[in-house]
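The following block contains the structure, expressed as structure tokens.
Missing here: one protein chain of the complex. Every other protein chain is in place.
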Amino acid sequence: MAGLYRQILTWLDERFGAGSIEEFLRHKTVPLHRHTIWYYFGGMTLFLFVIQVLTGILLLLYYRPTPNDAFESVQYVVTQVRFGWLIRSVHSWSANLMIFTALVHMFSVYFLKAYRKPRELTWITGMLLLFIALGFGFSGYLLPWNTLAFFATKVGTEMAGSVPIVGKWLLIFLRGGEEVTGATLTRFFGFHVAVLPGLATVLLAMHLLLVQQLGMSVPPQVERAIAEGHESARSMPFFPNFLLRDIMGWYAALGILGALAAIFPWELGAKADLFAAAPAGIRPEWYFLFMFQTLKYLPGRILFMDGELVGLLGFSLAGAVWVVVPFIDHHAGFGRLTRFFSGLGIFALGYIVVLSALALR
Amino acid sequence: MPTADRPPGAGADPGRRWVNLLLGSGVVASIASFIYPAVRYMIPPPVAESTSRFVVAAKANELKRNSGKIFKFGSKPALLVRTADGEYRAFSAVCTHLNCTVQYRDDLRQIWCACHNGLYDLAGRNVSGPPPKPLELLDVRVQGEDVVVMRNA
Partner (left out) sequence: MKRALIGATVLVGVLTLAGPAPGKDSCVSCHAQLESKLAEPAKQFESDIHHQAGLSCADCHGGNPQDDSRNAMSRARGFRGAPKKAQIPEFCARCHSDIAYMHRFDPKMRADQLSQYLTSVHGKRLKQGDKKVAACVDCHGVHNILAVSDTRATVYPTNVASTCARCHSAAAYMKGYPIPTDQAAGYEKSVHAEMLAQGDTSAPTCATCHGNHGATPPGVSSVANVCGTCHVFFAQLFDKSPHQAAFARMNLPGCVQCHSNHEIVKPSDDWVGVGPKSVCATCHAAGDKGYAAAQKMAGDLARLRTFIGRAEETLNTAERSGMEVSSAKLELGNAQEALIKARVNVHAFNAGEVQKLTEAGVGIAKKDYEAGVAALRERDLRRKGLGVSLIAIVLALSGLYLKIRRMESRRNT
């Protein structure tokens, strides 16, 4: 077994230098300290993304992206295709789980200050990946073409229209027209299976390469503890120790996904009727809830501006600040600025949790 | 690769085998339980494609003039009528009174509901009896050999 492995490796090495990659992986280590557990979430997000790609490809074998056929094709997958119910439910549940783990990963990186020099670019590519993930969620949600999806998309793209200057153009670009129609479905499908995967692949490659290049960041407080001699710098080899643990996590995730698919299958709903009135209680997926709820609380007009516009601008500003945090908090050490940003982070997290809870009430 | 370690004692060897067996069988079994559904999934089911918005209700010369046929449209029954002039009309066959299935009456040349004697004309309008609303109209056209019915755009 080991001999075979050696032979393959040599063969590959003679062709494109696989040996150095293998060397590198063999020596890659992961720091061990009380925050090590957070290191798993990046890999978990990646794993769930791979699950999305695989189940997505399988769904692609039967899905039809036109208003005449979209709902029926999903219904077909769920009822006629063997294990179609499983693939579809896993795809829908895994989407939500992936965004959840992505958020955990992002917040853990934020609070452990892993974005500080030299990892600013990793942070930025990661934030872009998060936005892409949200884009995946938003575009994919429409594809079954059921009532809930249709109206959630209507509301969501409507908000895009209130962006100043470019709003109208943006709305028409997203919807493929003035209203949400079959044209919207076609282009959301294009975004979901071609544009976003392409962008994601590029950014993911950059993100992963940077991580390999720069290694795992150690939180500032641990670094200081090591420097001051309270703690020893421990580490574990990535391969096989960390990887085996990673795999355990991935197996657990698979089990959870299977259970969710079998016990809480994703609903089919009713086919979207473009001329029907919106049913009561339309709301977006949970990861957009906090913004949705905020907009509900804002008054119609604030000073001279439209209330909704103020909300959107506020969130855009917050998002922009969040993306460039490494450049603002560039020491990310122990100073007041860093503590301020940690506080801001806690506020942001709390805000998201509280408003999402309020939206669900 | 780990250097050739001498196992600390004879007891570790069978232990190692058992762990490897456990791991191996677990991994193989779990992978099988993922691959099996995926492979079955990819095999096309007996009904080759999803029923879309349109349905072939009948063959071109199947229906005689002044007759009707009930067929399944989506999840509800529908009625295809060939009028005395040879024209095709299609309606939802769900009576708007209490949801009984209507039928074509060639003697009355109208659509009749057997439950409470409701009558609809050939434009689907409720003309007599309890039905409060007309029947939903469906789009019908002849495409080659088939009479195709679609939801009204």
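By written order: A and B. Residues from 1 in each chain.
Keep this in mind: contacts are C-beta pairs under 8 Å (C-beta built on N, C-alpha and C of every residue); 3 or more make two chains touch, one makes a residue touch a chain.
Just so you know, these numbers come straight off a predicted model, no measurement behind them.
> Among A:165, A:263, A:277 or A:303, which one is in touch with the chain left out?
A:263
> What does the interface between subunit A and the hidden chain look like in terms of residue numbers?
On the subunit A side, contact with the omitted chain comes from 75, 78-79, 85-86, 89, 240-241, 244-245, 247-248, 251-252, 254-255, 258-259, 261-263, 265-268.
> May I ask you to list the residues on subunit B that touch the chain which is not drawn?
That gives, for subunit B, the contact residues 5, 8, 15-16, 19-20, 22-27, 29-30, 32-34, 72, 75-77, 98-101, 114-117, 129-130, 132.
Following the convention adopted for this analysis, only the chains that are shown with their structure count from here on.
> How many angstrom lie between the CA centroids of subunit A and subunit B, rounded to a whole number?
35
> Sort out for me which residues of subunit A touch subunit B in the complex.
Contact set of subunit A toward subunit B: 2, 54, 58, 61-62, 64, 68-69, 72-73, 75-77, 80-84, 86-87, 251, 254.
> For subunit B, which residues are in contact with subunit A within the complex?
Interface residues on subunit B, with respect to subunit A: 1, 30, 34, 37-38, 40-43, 45-47, 49-54.
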